[in-house]
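A single protein chain has been omitted; all remaining protein chains appear in their positions.
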Amino acid sequence: MPTYIEGIIILTCINSIAAMGVSLLTGFTGIFTLGNAAYMAIGAYTTAILTMKHNLHWLPSVILGGLLAMAIAYLIGIPTLKLMGDYFAIASIGLGETVRLIIENWEPVTRGARGFPGIDSFTTLPVALTFFIILTWITFNLIKSNYGRAFKACRDDYLAASLLGFNTAKYRILSLSISALYCGIAGGLFAGFMTFLQPTMFDLQKSTELTAVVVFGGLGSLSGTILGTTIITLIIELFRPISQYRMLIYGAALVLVMIFRPEGLMGEKEILSLIRGMGRRGEHGRPT
Amino acid sequence: MESLIQQIINGLSLGSVYALIAVGYSLVYSILLFSNFAHGGFLVTGGYICYYMLTLTNNNIWVAGALSLIGAGLSAIATERLAYKPIREKTNLTLYLLIASMGMSIVIENFWVIMAGGRFRALPPVIPTYPIRIGSITISFFDILVFLITIAFLTGLEFFLQRTRWGLAIRAAAYDLRVAGLMGVNVNKLISLVFFLAGLLAAVSGIFLSVRYTLYPQLGFITIKAFVAAVVGGLGSLRGAVIGSLILGTAEMLTAGFISSQLRDVVVFGALVVTLLFKPTGLLGKAISEKV
Partner (left out) sequence: MGGLLELNGVTKRFGGIVAVKELSIKVNEGELVGLIGPNGAGKTTVFNLITGLYPVDEGRIIFNGEEITPLKSYEIIRKGVARTFQNLRLFPRATALENVMTACQNHLRYSFLEACLHMGRWRRYESAIKDESMYYLEKMGLKERAFQRAGTLPYGHQRRLEIARALALKPKLLLLDEPAAGMNPEEVAELSELIVDIHREFKLTTMVIEHHMDLVVGVCPHVICMNFGEKIAEGTPNEVMNHPEVLRAYLGEEV
């Protein structure tokens, strides 16, 4: 079993992976979701069922969980991503609640509301870190590519994007699918960390939290997302003794950030480019 | 047959509670174009004020009810002034308002967790819930009462919107808030008024729900179903919100009565999915197109 500190680091890694998925969707593609905890649930329960009932090794189980979440997101995305703005957010709440209800009521498979106990504890610190590092690297690569620019174009002005030849529907579905994959993998790792699953772990509150950390870190900043997740995870852990005030503070912080720094901690900048910023400014300031 | 009529009456009663929530939510949406997720908080606030006022006034439901309505309306104004006004003055991105409203919903919920504790509370029996018998049908007096009071409140709202100067201003603002501002309407006052109405209607539903179920800080989650009803009816359309609510409430009770009570929520979200797939603007919603 991991120690307390190890536990916090593992949880930060898991939350960051899920939040990066939401960051890609909300921060870079501009699709506001309040249902991504559903994809975590799909990943978590798939992993639990495959490892416990079918004796599959945890690694393929986690990956299959992620892929299943991705496939479901793809199917859901085709009709629902035609909806713009708040409509998709409301649809995603509906989806999240539906997945939770299915898990609660499909007792023979998911063991229902009482929870799924006794999952192998496979998410050790090295496992969580490895997943985190690989997925972070891939996400940074992705946003610094033609796909990243396409996502941002869809976010900033979907009409202009389609008049630059982008099939915006395709990119929106792609973004949702990737975010579901990340959340699914995070869910699988979460199952191996907690060793016990319950449908209420993946409720609207969790979905809200995923979106909130992304906004808190700064929409359109991946390092902001990771920073935001780390801070929020630490706050939730540190304030655990005064748990009733914890949520109050968390909610108030969300409002205050929107009022005073709606662009989030990092704005749209990445930490590395901020550090490099000075040098670059000098370079391009030179007359040519 | 009897049980069918019974379930339909149950459904219309539940649907009218949804309608009270959905109309307020739609009203705010039609003016500010964002989903106010703190709307459930107004409902819970109304419920708790009523609960505490009943104990203070020796169970005088008239006084407690009136104070609850006013209190929830004021809490809605306060929410708008504290959390939304600074944001909408700075930006016209509704995303920030949406997130702030999520924050406020958490704040209000946990305010009541701290003030009242997380446990379930039953309102004293000030509103009659005894069964009445019409022929072979047994229905709860409460269901009839809920239905009638809802009609009274919604008629009052309709009268206010159609016949008064401020009602006209609200309808103009729903058409275009900026233009209404240019025409000399005091926009901040108007938004406060809209939030007051939304909070007031939410409090009525909060009292009903506290009697029907019990009162607890997370009771506000039920507003999700009213949001769904508003979407089914057409976001921003008040008539749509009422129709959507009645359909949803009836569908829910029929499912609970004849199929399985565990599936009642699935039916609600199923209705959402069907609406979004086939008529995303809802039954009475207006299509929005962008000028290029």
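Miscellaneous remarks
For clarity, chains are labelled A and B in written order, and residue numbers in each chain start from 1.
The rule is short, and it goes like this: a contact is a pair of C-beta atoms (placed from the backbone, for glycine too) under 8 Å apart; a residue touches a chain by one contact, two chains touch by 3 or more.
Note that the coordinates shown come from a computational prediction; the quantities given were computed from them, not determined experimentally.
Contact with the undisplayed chain is limited, among A:Thr168, A:Gln198, A:Thr211 or A:Thr230, to A:Thr168. Listed residues A:Thr130, A:Ser145, A:Thr200 or A:Gln244: the one in touch with the omitted chain is A:Ser145. Contact residues of chain A toward the unshown chain are 138, 141-142, 144-150, 152-153, 156-157, 159-168, 174, 220, 268, 280, 284, 288.
Assume only the chains that are shown with their structure count from here on.
The distance from the centre of chain A to the centre of chain B, with each centre set as the mean of the Cα atoms, comes to 31 Å.
Residues of chain B that touch chain A in their complex: 29, 34-35, 82-83, 86-87, 90-91, 93-100, 102-107, 109-111, 113-114, 221, 224, 227-228, 231, 235, 262-263, 265-266, 269-270, 272-273, 276-277, 280, 290, 292.
For chain A in complex with chain B, the residues that touch the partner chain are 32, 34, 79-80, 82-83, 85-87, 89-91, 93-95, 97-98, 101-102, 105, 159, 204, 208, 211-212, 215, 244-245, 247-248, 250-255, 258-259, 262.
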